[in-house]
Each structure stands twice: as C-alpha cells, then as structure tokens.
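Let me begin by presenting the structure, written as structure tokens, before commenting on it.
Note that one protein chain of the assembly has been removed; the remaining protein chains are unaltered in position.
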Amino acid sequence: MTTPRPLLRVENLTMQFGGLRAIENLSMHAHAAQVTSVIGPNGAGKTTFFNCLTGFYKPTQGALTLSHPRRGDLRLDAIRSVNVARAAQVVRTFQNIRLFPRMTVLENLMVAQHNTLQSASRFSLAGALNLGSYRRASEQAIDNALTWLGRLGVRDVAEKAAGDMPYGVQRRVEIARAMCAGPILLCLDEPAAGLNPRESAELTALLRSLAKEQGIGILLIEHDMSVVMKVSDHIVVLNHGKKIAEGCPAEVRSNPDVISAYLGEDDDSSSDEPVSRERSAHA
Amino acid sequence: MSQALQQLINGITLGAIYGLIAIGYTMVYGIIGMINFAHGDIYMVSAFIAVTCFTLVAGAGITSVVASIAITLVVCIALTSAFGWTVERVGYRPLRSSSRLAPLISSIGISIFLQNAVQITQGARVKSIQPLVTGGVNLIAPEGRQGAYISYAQILIVGVTVLLMCAFTLFINRTSFGRQQRACEQDQRMMQFLGYNVDRIIALTFMIGAGLAAVAGVMVTLYYGVVDFSIGFQAGIKAFTAAVLGGIGSLPGAMLGGIIIGLIEAFWAAYLSPEYKDVATFVILIVVLMFRPSGLLGRPEVEKV
Partner (left out) sequence: MSATMMKDSGVSLRIRDALWASVIAGLVGLPLLGLTTRDGMHGLQVETRWPLLAAFIAIAFAGRFTLQTVMHRLKVAPKSRASTRPAPSIAGNGALAWLGAGCVAFAVLLPAVFAGNRYVVDTATTVLIYIMLGWGLNVVVGLAGLLDLGYVAFYAVGAYTYGLLSTHFGFGFWEAFPVAGALAAFFAMVLGYPTLRLRGDYLAIVTLGFGEIIRLVLVNWGDLTGGPNGISSIPKPTFFGLPMTASGDGPTFASVFGIDYSPGQRVVFLYYLILGLALLTSLLVNRLRRLPVGRAWEAVREDEIACKAMGINVTNVKLSAFATGAMLAGCAGVFFAARQGFISPESFTFPESATILAIVVLGGMGSQLGVVFAATVLVVLPELGRDFSEYRMLAFGVAMVLIMIARPGGLISHRRATVNVPPEAKQ
C-alpha cells in the first residue's frame, strides 16, 4: 500500500522555554483525509505542540512542513503567524472555548470568513458602497455559515449570543466556526472535553466523515480514550515532551511503553476492550 | 563638572520620591494585575495632609523639626492608608472578577474624583509652606563658579527612602505577611483554597502602597514647599513609567526605575530643555513598552494559550 505524501511532516521539533524543554526532538506525520490523535499525560507537551504548529510559539529547533495542495510545501515554523491560518489554512480550536461571547453565533462564523470577505470588500470600499460583488460574497458567506451550523446540528442558535449557550452547543459552534475558516489541516484541542457519551459518539462520527468527505487532515488532542480509539487512523503518543509511540490504534494500544506511561493509569471510562493481558503483565 | 554632580544629587532625590510612589503601583499590579490609576492622587492627598499637619504642628508651638516631621509622617501614613483602603474597597473589590477594562475605568473615575474633591475642599490654588529643613553642605566649591550643594532636605529624603527600602525589603521577604502577599501574587485562587483571607491581603497591599506614597507626599512637601491638586497626575505617570522601566511586579525594579527617571528628568531639564522634560519621560515609557515590556528587572511574560 503506497501511502501518499503526508499532509503534515514534523521533523525534530524542539521547544524550549528557558530551562524547560517542553518538546524534545519530536518527529511525526499526519495525512490528509485522516484523523491523527496526539495523546499523552498532562504536561506531555501536546498543547505546546499545537502552539508551535499554529504560529503561537516559535520553535527552538526543527521543521514543520505542510504540503498545501495549491501552495506547495510551506514551513509553518518560518511563515508569519497570521499566515498560518490565512495562507497555509491551518485552523485550530482551544482547550477553553474561545467564541466571541457578545456576538451572535452567525457573526462568529462570519468572522471566521473574514479574509475572504475582506478581500471581496476591497478595503471596505466595495463593501461600503454595497457593490454586487461584495453582496454576493457576503450572501455566500452566510450560506456557508448556515450550512456548517446545520452539519453540526446547531442551526437553530444562529442568532443567539454565543456566550449564552450550553457547553456542548458551544463546542459544536466552535467546530463549525473552524470549518468556516476553510482549513486544510484542522487542529482540535480536546473537542470532546465535557461532552456526554452520546455527544462524544456524535463527535467521533462527525470527525471521521469530515476527514473523508472534505479531504482535510484532522489533528486531535484528546484524553477520552474511547473517542481516540474509535476516531483515529493514526496516533502519536507523547510523554515528557518526547514521542514514545506512533502508529495505528491497535499498535499503540498494545505498546508496553504507552501502557505504562499512560493507558495503564487511565480511569475506568476508557475503551471498552480491556487491556488485560498487557496490564497484568506489568502489574 | 559640579553642574553634573548637582544634577546627580537632584536627580537621585527626585528619583527616590518617584521610587516610593512606583512601589505602590508595582505592588498592586503584582497582586491583582491592574494599574491603580488613582495611586498618584493618593500621593497628592498625602501632600495636602502634610501641609495641614505641618501648619497645625507649627501653630501648636512645636518648633523641633524632627518632631514635626515625625508627627506629620505618622499622621500622613495613617490617614493616607485609610484612603488607600477606601479606594480598594469602593473601586476595586466589587470589580475583581469583571473584565479588564472595568477596574481601569473605575480607577480613572476615582482619580478624577480625588482630584476634584481636593480641589473643591481645599481650594484650587497652590498651597505653600515655609521650608522646615533648611541649609545644606557645599560639596564642591570652586572659585567664583557655582559649586555642587546638597541640602539637608535632600539628605533626609534619600536617607528616609533608603531606610524605608531596607525595612520594607525585610518585611516582604522575612515576615509571614510578606510571604502571603507574594503567594497571592503567584496564585490567588490557591491562597483562597488554602483558607487565607485574600481580601484582607489585597486590602493591606493597597494600604502599604498608600503608606509609601504618603511618605513620598511628606517628602515632596518638605522638598518643594508647594502643593496643588494636579501634582498627583504628573507624578503618577512618571512613577508608573518608573515601575514599568524597572519591571512591573519587581520591587527593587520600581526603586531603580524611579532613580533612573529622576536622573533623566534632572539632566534633561538642566542640559537640554526644561519645558520638554516631561515629554522625555513619556517617550521613554513608550520606548520601553515597545522594546522591553518586562522592564529591566522583570521577567518576560509568556501568555498561556
């Protein structure tokens, strides 16, 4: 089976803060149309990794290469941080929900399409005069937003204030907003946090279909093992800033290093298949 | 040469006063992460209290300079701390969990209120008192030219400041309250969980800051002999610049920043142009914030995403 070129290639990434090495010599890859999960105990460096990917931190060392379908290979660590989302189309969500609370859900999604609308408005002149080209772009953006809200099952809250809604709804709005920004690589930081089992299952199904249909790569930080095992095509395991395993779910699940570092200490709500053999061997 | 020495002396004296005020800014900022816009006006209030107190003391027939100053210091510190407490209680505590903008605007409101309250109750004109500490020492007295002269008032100010800084540093580093205060700066939530009365620690921080500003107010009254309701605004910005220059959150930084600002002001006024000395300070502020927002002795902040 020939694997196509990876969408994201991380080579020898190191991130150092003063005396602390948050990430050390990390190399991994992620493919388009696949879901790749990054897991590991708290403090393993997962969110730091996302921050390096999306231009919030400048890596101390290493290369982050994105193979953009139209723009070729882009070095995420070298381009300006604003271009990570704009040109490279790498979009992320955050551990804490970062919606714009006093704006409506629809407005939130319109802001995600800011760059498209801004160029259509030609320095706001076409916009101010409400020229046809701008009007069309605007209608299209609204349409796009409503479609994604529908996909995520939150169409009915379009005109409510984003800060006013239950947590699960906000999470879904956040994903819809991220999709409106038109990602090639979607990075989700703990999207299943705080969701009940039914919502987690819906999220899992949604993420898989998003990856396949849209052909985008999805990178996921997650602690909920049931979600991780069901949704991932590929898993990378971090511990203390270093990669300790990488592979498909079955491989990772049976990897002894992973078990001792992470899965072994996990709580009961993890995957339904017991890891009995390996766990008892290390008890 | 002696001109330079003179400006050095003047600058350090001025800087000591700015430093005392700057500590108040940096302490409050360190513990609640907000700029107390009204802090400069607390200093101004103290200066007015000092004028009244000195006048009362003189009127009561007390001629000993030491006694007057001691009494005035005690009175000013006590009353100004009450002001500090009130400002925190009324303008900050209700807003502790609001957006960042709300306490800032509230403190602007308090600043406006204090300035106008003093203007209305004490009169809009400047108040001047006879200098209490006169005389000084000639340091360099070359023939025919002006030498460098250090006045006793200047010695007093710098001396008091040094003493206060030592005592204060000991207080912050050795006492249990100092530890609690520093712990609150690091993690307020945790302190609450551990059962400490965070409200009281914050209130006391404001009061201590006000107390130091009170000393500055007394010193400035002794030094210049004139006060008016607008000195808080000017000194406030400069002291804040000093706090930022030294590294906001750092106590030695505040004093260091104060001295530097004082020196720059003195030298600029003497050698370049007195009218634009304040412009120099503001420009420094902008430059520091642009290139090294963590200041000289501060630690760079990494924002958690």
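In this document, chain identifiers A and B correspond to the written order of the chains, with residue numbering beginning at 1 in each.
Definition applied: a residue touches a chain if its C-beta (ideal position, glycine included) is under 8 Å from a C-beta of that chain, and two chains touch if they have at least 3 such contacts.
On a predicted model such as this, the values are computed, not experimentally measured, just so you know.
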item: Option from A:N25, A:Q61, A:T104 or A:S254 whose C-beta touches the chain left out; value: A:T104
item: Contact partner of the left-out chain, one of B:I71, B:I129, B:A183 or B:L263; value: B:I129
item: From B:F168, B:F206, B:F240 or B:W268, residue that would touch the chain that is not displayed; value: B:F240
item: Contact with the hidden chain (one of A:P6, A:G40, A:P59 or A:G127); value: A:G127
item: Residues from subunit A at the interface with the omitted partner, ascending; value: 54-56, 81-87, 91-94, 98-104, 106-108, 110-112, 114-115, 117-118, 121, 124, 127-128, 138-139, 142-143, 146, 158-164, 177, 181
item: Residues from subunit B at the interface with the omitted partner, ascending; value: 34-35, 45, 48-49, 51-53, 55-56, 59, 78-79, 82-83, 85-86, 90-91, 94-106, 108-118, 120-123, 127-130, 233, 237, 240-241, 244, 275-276, 278-279, 282-283, 285-286, 289-290, 293, 305
